[in-house]
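A single protein chain has been omitted from the complex, and every remaining protein chain is retained in its original position.
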Amino acid sequence: MLHTLKEPTREVVPPAFREQYVKAFNWMILARTVEEKLANLWRAGKVAGGVYTGKGQEAVSVAIGLALKPGDLFGPAIRDQAGRLAFGEPLIDAVRTYLGSRLGPMRGRDGNIHRGRLREGTFAMISHLGSLVSVVAGALLARRMRGEQNVVGATSMGDGATSTGAFHEGLNLAAVEKLPLVVVVTNNQYAYSTPNSRQFACHDLVDRAIGYGVEGYSMDGTDLKECLEVVHHAVGRAREGQGPQMIVASCLRLAGHAEHDDASYVDPRLFTSPLGRDCIDVARNYVLEQGWADAETVRQWRENAKAQVEEVALKVQRESGPDPADEDWCAYATRRFATFEASPS
Amino acid sequence: MLHTLKEPTREVVPPAFREQYVKAFNWMILARTVEEKLANLWRAGKVAGGVYTGKGQEAVSVAIGLALKPGDLFGPAIRDQAGRLAFGEPLIDAVRTYLGSRLGPMRGRDGNIHRGRLREGTFAMISHLGSLVSVVAGALLARRMRGEQNVVGATSMGDGATSTGAFHEGLNLAAVEKLPLVVVVTNNQYAYSTPNSRQFACHDLVDRAIGYGVEGYSMDGTDLKECLEVVHHAVGRAREGQGPQMIVASCLRLAGHAEHDDASYVDPRLFTSPLGRDCIDVARNYVLEQGWADAETVRQWRENAKAQVEEVALKVQRESGPDPADEDWCAYATRRFATFEASPS
Amino acid sequence: MSVTYLEAIREAQAVALRSDPRVYIYGQDIARHGGAFKATRDLARLFPGRVLDSPISEDAMVGSAVGAEIEGMRPIVEMQFADFSSVGFNQIVNQAATLYWRTGVPCPITIRLPSGGNPGSGPFHSQNLEAIYSHFPGLVVMTPATVEDAYSMLLEAVRLDDPVIYCEHKFLYNRLKADSLPENNLPTGQARVARSGRDVTVVAYSAMVHEALAAANKLAQEGLEVEVIDLRSVKPLDLDTVLASVARTGRLLCVAEAWPWGGVNAEVVARVAAEGFEFLDAPPLRINSIDTPAPYNPKLWAAHKPSSELIVRKLRELIVW
Partner (left out) sequence: MSVTYLEAIREAQAVALRSDPRVYIYGQDIARHGGAFKATRDLARLFPGRVLDSPISEDAMVGSAVGAEIEGMRPIVEMQFADFSSVGFNQIVNQAATLYWRTGVPCPITIRLPSGGNPGSGPFHSQNLEAIYSHFPGLVVMTPATVEDAYSMLLEAVRLDDPVIYCEHKFLYNRLKADSLPENNLPTGQARVARSGRDVTVVAYSAMVHEALAAANKLAQEGLEVEVIDLRSVKPLDLDTVLASVARTGRLLCVAEAWPWGGVNAEVVARVAAEGFEFLDAPPLRINSIDTPAPYNPKLWAAHKPSSELIVRKLRELIVW
């Protein structure tokens, strides 16, 4: 029941895969670029709160977004900028949400990574770690009750989130119902400052799969090729009706927990270990090696990403923020209930 | 990491084990007897609320109580009458607590199985399943911080309780701290009316052990010999510093969830399967087979248990109940805080 | 034909399942077993695949309901006891309650909380948590006191586009009977004058409405006319009906089975004091349970919670103020 695709065959690369890989690589670049921009905006005092980036985790994340199809469901975690873009979230959503724009999907009400477009299948996380697992499971249950086949839901989280009761209850529920849920745990060695050794005691988090009765995989989160293959495989198994799939990706968080965090607690040896490889460098090298692009083309791709990001950032900064006076201060869909509760002004 | 002692050698039985077995068997009889009495009192309308019995699970439970030493800690679950007695809970505690006596350890404030003597190492459960795991873990952490060696904490629960987030968080915490915690899951096939198939999807709950990085065992919960051996072994491992131990015992709940429940939902085939064996019958046969007692002696033991129970029940029924007028209505140990909150009377 | 409060709850769920294919029920032991209290008796058989046993996972029960409603369903979640909703608390107050406000996508889920005390239930099978949930923006909290309301409000809960905490009182399950179930009823957010009277206003909800009515009957024999208002829902809370009554009587007593600190009574008194200050001829008073957990022993329990005798006593004080 425990699959490991640690050593996929690297010989034959079908053209479709090449296309997929290059697409993925470009989303990764775009994700990295927009997050660098957001960090800059934060340093310039233009972003309230924190900026949380997925540096070093773009390969895992993008693989999720690309393995899903339109109509599938995605519950992203903190570091899923790449996966969001690949699954179809407009680039502007990130910038608008970080800048608290009324035009963004959260309308200034929630910020940064707490965004989604529910009607397009991307869930908006609350902060409480682990709590999306059961939400995505329930959405899949609904799809089944409504007679929809051929749908997959993926949700992403960090090593730390696996310690929550919500993770446990959600995955167990999904297993009991044999739902087409793919849970991707990105073990980036730390939860904020807390190392794996203070978070769990098992050898590899994938050892949890068997205890839920779900299929488990571990993969090298720095290697885009492996990520694409493993996630594709797991999503396929879920779609075929094989029930929940649990993937554990290993890598290193290459930034602070958020921009305000210098991550000085990270064991420096990790940066020079295989875990510390930057997945974007790995992917770039692979693209060059395979002759799918030359250095100039890659540079072009980066420029392209930068241009997109700059355009969007400029546009959003010109947009006006929300005005409290015409804010609709009502927490109820049943509008008449609003009048019952005192709202001082 | 996964140990199975399913087939322990049965040949050589040292005298100490014989003594242990006979003692265990007697506690099992006493537990069964007092629970039958409580059920009778309930049918006579003398017990408010429900009566929850451990029928069919006495072997597992008693093995826990006997494997622990004075100074160890025990967090019992619903069906641990036998284990409580073996660990030292006075017989009268059960009767007083069920009858809401002020003289019982819960002073009429909490009832039935929600009892304990914290200063003697038996925790008093709240109803919320799974929530004692972290409490016992924390108690062990305290013992370690205070420099106490050689202590073990055991906690017991049902198959259903493993679906709680509290179970997951508690066991994971204990594993991270490598605490001497023994978690005994008695899989009696049902959680109230809910069968295993609606509770979890793994092959055997012991498959969860590896995912926490703890040692795991499965055992036949109907066989007292196996229960004594496995629990003794696991408690020993914990005491030696091998970290948390997880034991999954298989059996069948031989009564309703509580006395008001006729358990008509139980698959009748289970009663005739090996899971459906009554551990007291199994133990009795074993005692007779081994020639440790004859039928008359066993009858004598039962009579003895009955006499003890009748005496205690009579005594408790003669005791007066609590009087609301002299009840100390204060939820605070800091007594002066009581006066601050309105208490209508 | 006579129907109990509990049967009304079952019947409302049957009607909801029958009339709306988006409705399903999720909870522990509710399918084949029909639930700990039999509130879903037979429904799994009548509506195959739509009444599902859950694992003992209150957090995931609520989380999955939110996911399902996002995908167009209208789930009813049964907590086995209100007290266990503490484990699903985070998903209720942070996931469900905020969803509409954050995303604009409504959150039509109903969470049934078998609430309140019974002899021998003890600290963890007796809780009244309406004050806890009412504090959070986005939640609707219903507290039906009658068979008719148990039925019609549960149907409305399922129809509403907001998450509803439906507090059903276990003490009323089999003790309360009606001749038939209503076709229509007051909408949520509207209180009901359960008994008219000109001398003093008692505001109550859920089981305490009946203690208040018993007290009113008692005092009626002495010529005192007590008006009893049944709030029906505590969030939203219908202040207008309460104010109109206090304007006539000049005197207010609030009665709730919940603990004394904060809660419905405090909210009602605070609003009346602010918006009906000039109507009050005497201090507005409150009766709650004592500020300890609910005791197991039936005698202690009876002294812990408000009773009609206590209400009578307080009303006598209030009337001569």
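Read from first to last, the chains carry the letters A, B and C; within each, the first residue is number 1.
We take it that a residue touches a chain if its C-beta (ideal position, glycine included) is under 8 Å from a C-beta of that chain, and two chains touch if they have at least 3 such contacts.
Here the structure is a predicted model, which means the values were calculated and not measured.
Every shown chain that the unseen chain touches in the whole complex is listed here: A, B, C. Within the set A:Thr164, A:Ser218 or A:Thr334, the residue that contacts the chain not displayed is A:Thr164. Note that of C:Arg50, C:Lys170 or C:Arg286, the residue touching the chain absent from this view is C:Arg286. Here the missing chain is touched by one residue of A:Val34, A:Ile126, A:Leu140 or A:Ala154, and it is A:Ile126. Within the complete assembly, B:Ile126 is the residue of B:Ile126, B:Leu270 or B:Ala293 that touches the hidden chain. In the complete complex, the residue from A:Gly75, A:Gly108, A:Gly153 or A:Gly216 that touches the missing chain is A:Gly108. Shown as candidates are B:Ala63, B:Ile113, B:Ala166 or B:Val309; the residue that touches the absent chain is B:Ala166.
The missing chain lies against chain B, touching residues 105-107, 109-110, 114, 116, 118-119, 123-124, 126-128, 131-143, 145-146, 165-166, 169-170, 172-173, 176, 330-334, 336-337, 340-342.
Within the entire complex, the positions of chain A that touch the omitted partner chain are 47-50, 100, 102, 106, 108-112, 114, 126-130, 160-161, 163-166, 191-194, 198-200, 265, 321-325, 327, 329-331, 341-345.
Annotation for chain C: contacts to the undisplayed chain at residues 83, 86-87, 89-90, 93-94, 97-98, 101-102, 123-124, 131-132, 134-138, 235, 237, 258-259, 261-267, 269-270, 273-275, 277, 280, 282-286, 291-293.
Simple rule for what comes next: only the chains that are shown with their structure count from here on.
With each centre defined as the average position of its C-alpha atoms, the distance from chain A to chain B rounds to 44 Å. Averaged Cα coordinates give chain B a centre that lies 36 Å from the centre of chain C. In chain C, the residues that touch at least two other chains are 54-55, 57, 59. Contacts with at least two other chains are made by residues 165-166, 169, 172, 176 of chain A.
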